[in-house]
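What you see is the complex with one protein chain gone and the rest in place.
All chains are identified by letter, namely A and B, in their written order; residue positions are counted from 1 within each chain.
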Amino acid sequence: MFLFIFVAIPLIVASVMLIIERFSRDVLPDFLANLCFFLLLCASIMISCSWPGSGQYMHILKWFSTNLNIKVVLDGLSLLMIFTISIVSLSVGLFSINYMGKYGSKSLYYAILLVLVASMNGIVLTADLFTMYIFIEAAGIASYGLVSLGRTRYSTEGAFKYLVLSAIASSFILLGIAGVFVNTGTTDIRSISASGFSSKFFIILFLTGFSFKCGLVPFHTWMPDAYTAAPAVLPAVSSGIFVKVAGVYTVARIFFNALPFSAGVSFVMVYLGIISIVVGALLALGQSGLKRLLAYSSISQVGYIILGIGIGTPLGIIGGLLHMFNHAIFKSLLFLNAGAVEYTCGTDDSLKLGGLGKNMPFTSTTNVIGLLSAAGVPPLNGFWSKLIIVVALFKANMFLYGFIAILASVLTLGYLLLIQRRVFFGKIKECFENIVDVPFWMNLSMVGLGLVCVWVGVSFAPILIKWVLPAANVLMQGIRTSFCALGGIL
Amino acid sequence: MDILLLVGVIVFVACAVLLKDMMKAAICLMVSSIIMGIIFFRLHAPYAGVFEISVIAGLVMVLFIMTISLIGGDADVKEPPVPIAVFIFLFLVFSLVVALKIPGLPIDQSRVLPIGSVKIGEVLWIRRTFDIIGQVGVIFAGVFVLLSVVGARRKNGK
């Protein structure tokens, strides 16, 4: 029963949200939604504390004396994702107390956000491929809705373009799942790996479909448009957790636990990762809009994650998973900062802004923490994960890719520092001289994420041992069984 | 008989894509859904067939026709004047590629599936209950998003 609350409670609160709108427009929806997120965070911390380190929890619910079979499975990888989802969703929930006040119906927004969080929890808590697909679609529909809530001229167009491209990707994924089902008679992950099915055609279908969801090059075109057209909370949730849950987590599940992990898959993942890192960093250089630049930066950082996981060695997987967690934290922080700037100044074009650091000290400081983390500067959290990925690359004799990763990190530092200088330091423009600082809840959520960045960076061993290592073990089990035949890279 | 139905589906789907008038295209799609439902019935999948007919040929088509009527004359966007011959040519090339590659695809193995003597209700509600929760999530998402996109304009809405 306990694990099912991750999916059930957000859905129940979402359905109640519309009813309570009659009674209270602002306070009650805020309170209920954030209470729900806080409860989920506490629940995930409680589960992590009592986690034995390996194995899986499987809950089979029985209701009203019928044998309903809701099989909720939690293993190391799912635990890492649940923890990440709860932290980021709580921060975004707190942020939107003030931020979404200008956007119309807040309870409707919270309802969509709660369905999104419930679907993401559903993706990571199931052991069945088709259930995963259903929740990916549910979360996708919620994302289209959040994009169209933006107040720019092209929100609806951005949402529609995102819908069409995402539907194409989902059809690839569904075709792959259908192919696996037709060939093995089941969609359960354990049974698929037991039957040993593997086929190049369906592997290519899966990789294409999930690369769309991740935003890997050359399937990244939806990301900048959708993120600029949306209110800043959507990129924080989407790039922070949804891209990783629907893209990276599912790729890891399918290619490490369901289908055998061959050297070909590893090569393709490494290759896609490197190309995304380079193209994302280069495309980010010329951007002046904050959200657009951060979208290209996300493409680059997701490339790091796929690169780390695709190497296939234990060190690479640990680096990739740790970077997944770190990126969720610092990228959400950066997007929330962009949202704060947009809230006070009405624009996120860095050429029109300047010198905001005096009036918005918390935003400016947390932005510095976020960008240093993104660039991999010690002692923040990004440094450790990038270091582990680079060391894993060198140990696997991919020296060229290691150097490219380091260079891209320097590029990241370059363009993010440029934005920081333009927006927060320097002389303030006359039209913005009288702006006030952002309200309390927005500051609280940004400072909270910044503190998590610093804490993970300074004492990253507990995070590593408690969450990342069990997750890596789950993936390594898949590799051990398939690399034995190839005399692998271990 | 089966081949006739399959050819019918392909023809009507192609008409739905190539016809210029939007209403006629929607009606062609509806007819192809009905034929698809009949194909499902003949493949011993009656529930899927009735769902296909009632939901897609019914509900989705009603939504389409409502939208097309709401938009009115502007629905017929001027398409680029690509002749149908290009489509037929590409289709033939594609058929050739598929005809060469199909035998090599792993679409069938001599697999041993458990003989399905379970009822569909038991599979849906008892064996795959999490799917129902997923469908509830999808429906909630759809309803809330539709409310926010098309819903009644509020006092400080856009």
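In this section, a contact is a pair of C-beta atoms (placed from the backbone, for glycine too) under 8 Å apart; a residue touches a chain by one contact, two chains touch by 3 or more.
Here is the rule we use: contacts and distances are computed from a predicted model.
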| item | value |
| --- | --- |
| Name of the absent chain as recorded in UniProt (options "4Fe-4S dicluster containing protein", "Carbohydrate ABC transporter ATP-binding protein (CUT1 family)", "Protein-methionine-sulfoxide reductase catalytic subunit MsrP" or "NADH-quinone oxidoreductase subunit K") | "NADH-quinone oxidoreductase subunit K" |
| Among A:144, A:325 or A:415, the residue in touch with the chain that has been omitted | A:144 |
| Contacting the left-out chain in the complete assembly, out of A:24, A:56 or A:171 | A:171 |
| Where the unshown chain meets chain A, residue by residue | 130, 134, 137, 141, 144-145, 148, 153-154, 156-161, 163-164, 167-168, 171, 174-175, 178-179, 181-182, 185, 187, 221, 224-225, 229 |
| Residues of chain B (touch criterion as defined above) contacting the omitted chain | 2-3, 6, 9-10, 13-14, 16-17, 22, 25-26, 29, 32-33, 36, 39-40, 43-45, 47-48, 51-52, 55-56, 59-60, 63-64, 67-68, 70-71, 74-80, 82, 87, 90-91, 94-95, 98-99, 102-103, 105, 107-108, 113-116, 118-120, 123-124, 128, 131, 134-135, 138-139, 141-142, 145-146, 149-150 |
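Just so it is clear, only the chains that are shown with their structure count from here on.
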| item | value |
| --- | --- |
| Where chain A and chain B are represented by their mean Cα positions, the distance between them in whole Å | 31 |
| Complex contact set, residues of chain A against chain B | 7-8, 11, 14-15, 18, 61, 66-72, 104-105, 108-109, 111-112, 115-116, 118-119, 122, 126, 128, 130-131, 134-135, 137-139, 141-142, 144-145, 148-149, 151, 156, 179, 182-185, 199, 201-202 |
| Parts of chain B lying in touch with chain A, wherever the complex brings them together | 105-109, 111, 113-114, 125-131, 133-138, 140-142, 144-145, 147-149, 151, 154, 156-158 |
